[in-house]
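I have a structure here, written as structure tokens, and I will follow up with some questions on it.
Note that this is a trimmed complex: some chains were dropped, and none of the rest were shifted.
Per-chain numbering from 1; labels A, B and C assigned in written order.
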Amino acid sequence: MVESVVIMCEESPFGKNSVIESIRMAAGILAVGDVEDVKVIILKDAVYFFDKNLNPEALNVDKFTNVMRLIELSELEILIHDEALKIAGLEVNDLSLKENLKIVNIQEISQLILDADMSFKY
Amino acid sequence: MQEKKKIVYLYGFSHTNDAKFDILFEIIQEHSQLNIDMIIIFLHDGVIGTSKRTLTTEKLRNLLNLPISVYALIPDIKARGMDPKTLNDKVKGIGYDQLVDVLVESEKIVSWM
Amino acid sequence: MVSFTFVVCAEPYKYEAMDTLLNLGEAIIKKGHKILGIFLYGSGVYNIKKRIIKSTSDRNLSDLLENFCKVYNIELLACSTWIGFTGIKKEEFIEGAYREGLGGLSDLIARSDKVIFFGPGG
């Protein structure tokens, strides 16, 4: 029986929608049913999704308000790879939704995967 | 003695064409510090580069040097015109039947496709 | 006997996911195990659409999938948000398939021993 899930995503917020879809899926799995532990790990370019200056409207794309609210409501655990932050030149203070995010190193990511019943890269 | 945890990775992207392999490698390298039975199965474009005839990338060579069992899915190898007989010595070709056995026996599956 | 669930996020024909699923699925069942369900998400929902065009040179993945699920009694679900999003109508579904929320996925995952995830590709 699979009771804990880790979802990883590494793509930028716009090139594909993998961050949004990972979060929707994670929140959806958590909301109903018997899977009680779903974590999302943010790698590489996916980190830009949580830059507080993120500005979809520059592309005439709607703001990601719904997804952000979904994260807050679902109490989803979102873990950000410290290397991704470093490469993007971002500090914790540059991030939105600080209370839902946790910074992790590769060792912790390795352990999260080992602890989950299943993991996948979206 | 506690039995080793068994984890299997299904990896489906090209080593030559894709940077996705980087993070996978880092994670598996971390796992290798622990007492874990690790298997990686290359399928889809993941099989590209596993033949002795191809130029192995440095990334793949590094992975093959970790304490990990590496398998490659024979139908995906054949589909791409590669000969399973030319597989790198550290890579074992398996069919769908053996893939099922590996999946069934492993405690955890990580899908990276 | 071990029970499996598949999640598919990739379009048919554009990616290899559905072909692998069918081949691996046959092997799973031949070995005496079970497939509880297949959940289509993201662009993977296009797999639910019955393919009308018959071609002599191309495999008909929707026929193959329909038959596979019917013969082995596998639940075939597609994410309702994405079905709405793509505008695929119920009468276009392959036989036996239906739309379902992410609670359906959560339920499938929790009832399965193993979950295999075919990502969105690329």
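Simple rule for what comes next: contacts are C-beta pairs under 8 Å (C-beta built on N, C-alpha and C of every residue); 3 or more make two chains touch, one makes a residue touch a chain.
Here the structure is a predicted model, which means the values were calculated and not measured.
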Copy-number formula (whole complex, one representative of each chain type shown): A x2, B x2, C x2
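The rule is short, and it goes like this: only the chains that are shown with their structure count from here on.
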Centre-to-centre distance between chain B and chain A (centres being mean Cα positions), rounded to whole Å: 26
Chain B-chain C separation of Cα centroids, rounded to whole Å: 25
Residue numbers of chain B (touch at least two other chains): 109, 111-113
Where chain A touches two or more other chains at once, by residue number: 118, 120-121
Complex contacts: residues of chain B adjacent to chain A: 5, 7, 20, 23, 26-27, 30-31, 34, 36, 108-113
Residue numbers on chain C that touch chain B, as the complex places them: 2, 4, 16-17, 20, 23-24, 26-28, 30-31, 33, 114-119
Of all residues in chain A, those that touch chain B in their complex: 8, 10, 43-44, 106-107, 109-110, 113-114, 116-121
